[in-house]
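Excluded from the complex is one protein chain; the other protein chains are retained at their positions.
Just so it is clear, A, B and C label the chains in written order, and each chain counts residues from 1 on its own.
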Amino acid sequence: MKALIYNGPRNVKIADVPDAKLERPTDALVKITSTNICGSDLHMYEGRTNVEKGKVLGHENLGQVVEVGDAVDRVKVGDWVCVPFNIACGFCENCERGFTGYCLTANPGTAGAAYGYAGMGPYHGGQAEYLRVPYADFNCLVLPPDAEEKEADYVMLADIFPTGWHATELAGVQPGESVVIYGAGPVGLLAAYSATIKGAAQVMIVDRHPDRLRLAQTIGAIAIDDSKVSPVERVLELTNGQGADRGCECVGWQAHDPQGHEHPNMTMNNLVQSVRPTGGLGVVGVFVPEDPKGPDELSRHGQIPFEIGKYFEKGLSMGSGQCNVKAYNRRLMKLIHAGKAKPSFIASHHLSLVQAPDAYKHFDAREDGWTKVILRPAA
Amino acid sequence: MKALIYNGPRNVKIADVPDAKLERPTDALVKITSTNICGSDLHMYEGRTNVEKGKVLGHENLGQVVEVGDAVDRVKVGDWVCVPFNIACGFCENCERGFTGYCLTANPGTAGAAYGYAGMGPYHGGQAEYLRVPYADFNCLVLPPDAEEKEADYVMLADIFPTGWHATELAGVQPGESVVIYGAGPVGLLAAYSATIKGAAQVMIVDRHPDRLRLAQTIGAIAIDDSKVSPVERVLELTNGQGADRGCECVGWQAHDPQGHEHPNMTMNNLVQSVRPTGGLGVVGVFVPEDPKGPDELSRHGQIPFEIGKYFEKGLSMGSGQCNVKAYNRRLMKLIHAGKAKPSFIASHHLSLVQAPDAYKHFDAREDGWTKVILRPAA
Amino acid sequence: MKALIYNGPRNVKIADVPDAKLERPTDALVKITSTNICGSDLHMYEGRTNVEKGKVLGHENLGQVVEVGDAVDRVKVGDWVCVPFNIACGFCENCERGFTGYCLTANPGTAGAAYGYAGMGPYHGGQAEYLRVPYADFNCLVLPPDAEEKEADYVMLADIFPTGWHATELAGVQPGESVVIYGAGPVGLLAAYSATIKGAAQVMIVDRHPDRLRLAQTIGAIAIDDSKVSPVERVLELTNGQGADRGCECVGWQAHDPQGHEHPNMTMNNLVQSVRPTGGLGVVGVFVPEDPKGPDELSRHGQIPFEIGKYFEKGLSMGSGQCNVKAYNRRLMKLIHAGKAKPSFIASHHLSLVQAPDAYKHFDAREDGWTKVILRPAA
Partner (left out) sequence: MKALIYNGPRNVKIADVPDAKLERPTDALVKITSTNICGSDLHMYEGRTNVEKGKVLGHENLGQVVEVGDAVDRVKVGDWVCVPFNIACGFCENCERGFTGYCLTANPGTAGAAYGYAGMGPYHGGQAEYLRVPYADFNCLVLPPDAEEKEADYVMLADIFPTGWHATELAGVQPGESVVIYGAGPVGLLAAYSATIKGAAQVMIVDRHPDRLRLAQTIGAIAIDDSKVSPVERVLELTNGQGADRGCECVGWQAHDPQGHEHPNMTMNNLVQSVRPTGGLGVVGVFVPEDPKGPDELSRHGQIPFEIGKYFEKGLSMGSGQCNVKAYNRRLMKLIHAGKAKPSFIASHHLSLVQAPDAYKHFDAREDGWTKVILRPAA
């Protein structure tokens, strides 16, 4: 089958790879009709991970079931399904408590597995014609009858919408509260959108890309351009000097200033400064334990100079980590189905699989208007 | 009246100071019969804060009400009361949500006030004959009839027992879980005790002072001597390589190795290493935004090199900050009253007020057996 | 001063009564500019309670502070305030846990006090020119600068909006869920509105008054007319046979069928039938322990034949009781201030105080279009 594979730093290509197929009686095989490029794919693309050449990328996948194993009871051939980026068994000590992003079974020796991702197990991704889905009854979200009509919305349930939602959950956003979000990429935008759905009174979002800030405004968020103002000062100004009730980190370790210099602690410490005493932080931007190409000695070992003094004085709390997609995807699906959420507002490009290498280039360059790419392998 | 005052680094003395008296109709005046020296008093004692000379120290206070203002409805003259170290109004935006440690009224411009403490407002402490208690109806915990009999237990409700409990709340300790606690001082010991009361299955505590480790064992905790073994390795060993479910930081920014060298990030990063993926951390050891006498440039500005990479990869969460005593003191009082908690097991010395300067010296030197000092000003 | 007093069943009148005044140093005196008639006032109006003649009614009050006692620190003369219907001390065992609707101080011997209400203490209500507010620092919600401009919205914070919100909290409504609400009076409408703000995917509301059902539709709820269809069957139909995730009771013990016959268990058992296994119920419609005029022997003693068998089989949960207004009013105020909530959509009439007796008559008759009356004593 055709698939997009990693071929080295800033080098991805479409290749013929062995067909995805059932390997265990609990597997399903899904014909992929929509698969997104994720901002976290760019960490691999830029050579900042140890992903192996030949890996099929793609962890935001939606399609139609074409075959199921003997032990699959719920999912049927013909079902339209959206597949969480986490691969989870459903029965380990972490999965049974809902931590499907930290499954102990699917990637032995590590907590957590995913499709097509560095360090997340031997699984190929879905930027391809077909995808093998392990533990299919547990992992497949079966979509309602409007699956095809709202496919661009539903595909956001694989990762980016739940991950934005997760940021607001980790931060503890409650109705009536104020929230500041660092990063207006797809995750940040959907964190802002999630906060709005939950009834936040005031949603502020910090970025510097005009296209992203414009999109943020279309969903009612207050856009803060950190190439023009101090985001901390602006947040304090907008909150009567108190700081926001909650804050979300949607950038991660490759945070950089408007001039492009990386400062892995920039958004974290800005958050500590921007959030009021007793507040909460949600960190979903990726930080890594080792980064040989990091800008300084600390960052190369996964450390940042962190403002623990202010953090403690304010009595802050901070949740972190990758999203447990299954914790939220069904209820977000219901919001889409009921017409109360339309996360596809972030989608800027619908392309074929062969256009993927080019799309990686534009998206990685953060070119104006390249907010989010949906690939359509079956088109 | 007689009181213990701060007189410069490693210099406290008993002095005659103006009598504490009612200043507002909502005040009560309490004759102090028990007042503890707290580990956090040592930060002031050692000259690591900007506390002013002449300040009466002491924020762990118990005594008998001798006078109340016109607007006091609940508290009566003659009541035995334990007074939370936080001074809270009860009606500001933070107090109304239960964050009495972050009161916006009692110390304007800052979130949080306390008796006899650096940066916590103009209030004198209770290492004295009398104490003025603002917002007395809100702040006084009226004790049951066995107040005098169990005075050494009840005085622990002012700070140290709720603070230990808070560590386990912030960490999210649930029955059946494993917990590691860094620091077996009074707070750490009472965090271990709190975890036990809550039904933790396994409580491990890290320190190097033999007297503290012995005490820890008397309450069923597993003592880990970090001058002899790697605490991280030992915790992993005791938890089948997984790490503890929860971890508590009960040391703070003056963390130091067995040789006495300060490493402000030592316990924090050990916690990140010791706790399993999906786990929670509770940080009640004090960290400060500025420390001019800190051991390195970062620490002088309240920053530490923090293992955010591992933290994120594990999906950890971390709560922090000083305890909101009123959140827990009533229920802990009921446990003491019912004979189900006896936090006075940490008390090593019962002394008169004039012995206080000497007691500071011994306690600051962490001399063997000086675990916790209760001063008895009325004795 | 002028005030509306209870003068016997279906008999209220405007009378000259002694001026409200400060009685304790913690009191404030508020000049009332908006005061609503509540559906629960009708229980008194209809003679179904033991309220005493001469009582000034009115527990949904907003106005301007004209005097404060010596012990009032926060609230200032000139402040615009909305006053929660519960009178709470802020420092008793229930208030300190946030249960301000169950204050043990303000109405000794009972848990809970209120203005102008049967069995809720000796306090006069605010359908009058002035209102005495006890424990003013704790009870007054100080409004933002747009207080007068949005007065019709902010007055809903005294009771009806928080009570609607409370119904959804007790029921446990989460984003993406379906909710059924029995009763489209002011509380039911604001419960539906609250569920919508919280991100419910599907909000269904049962009533039979066309004006109320129309209003419900304007906020996006699905109106179910129980004079035309079986509400249980309709809910099951709308939820694929499963039942709603959550249900709210906003009617109370005087529930009656479309023909006007009272069945105190009608809405409760319909809820049990309408809600899916594992679901939650929130009961804010009032039920009383004694009702001498009840339609049958059980109801006269505050009992109903309750479907405990189905309830248990489904594993339902049920929260109940009057709202703790302070638990929600500040965050709802922020939503109004930010333009994200406009609860005045329920207000049908803005009248002067002298028009109040007539308004009671129309409202009690549930005349078409009489959804909610705001009285303006100062106009």
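Convention: a residue touches a chain if its C-beta (ideal position, glycine included) is under 8 Å from a C-beta of that chain, and two chains touch if they have at least 3 such contacts.
All of these numbers come straight from a predicted model, not from anything done at the bench.
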Given C:Y6, C:W80 or C:Y102, the correct residue touching the omitted chain is C:Y102
Considering the complete complex, of B:R10, B:R214, B:K228 or B:K340, the missing chain is touched by B:K340
Among listed residues C:V77, C:V229 or C:I308, the absent chain is touched only by C:I308
From B:P9, B:G54 or B:G199, the answer for touching the chain not displayed is B:G199
Where subunit B meets the chain that is not shown, the residues are 174-178, 197-199, 201-202, 330-335, 337-338, 340
Touch rule applied to subunit A and the missing chain gives residues 24-26, 69-71, 73-74, 89-93, 96, 98, 105, 137-138, 326, 330
Touch rule applied to subunit C and the missing chain gives residues 94, 97, 99, 101-102, 111-112, 170, 253, 264-265, 268, 277-278, 283, 286-291, 298, 301-322
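The working rule: only the chains that are shown with their structure count from here on.
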Leading the contact tally is the pair A-B
Rounded to the nearest Å, the gap between Cα centres of subunit B and subunit C is 42
Residue ranges of subunit C touching at least 2 other chains are 330
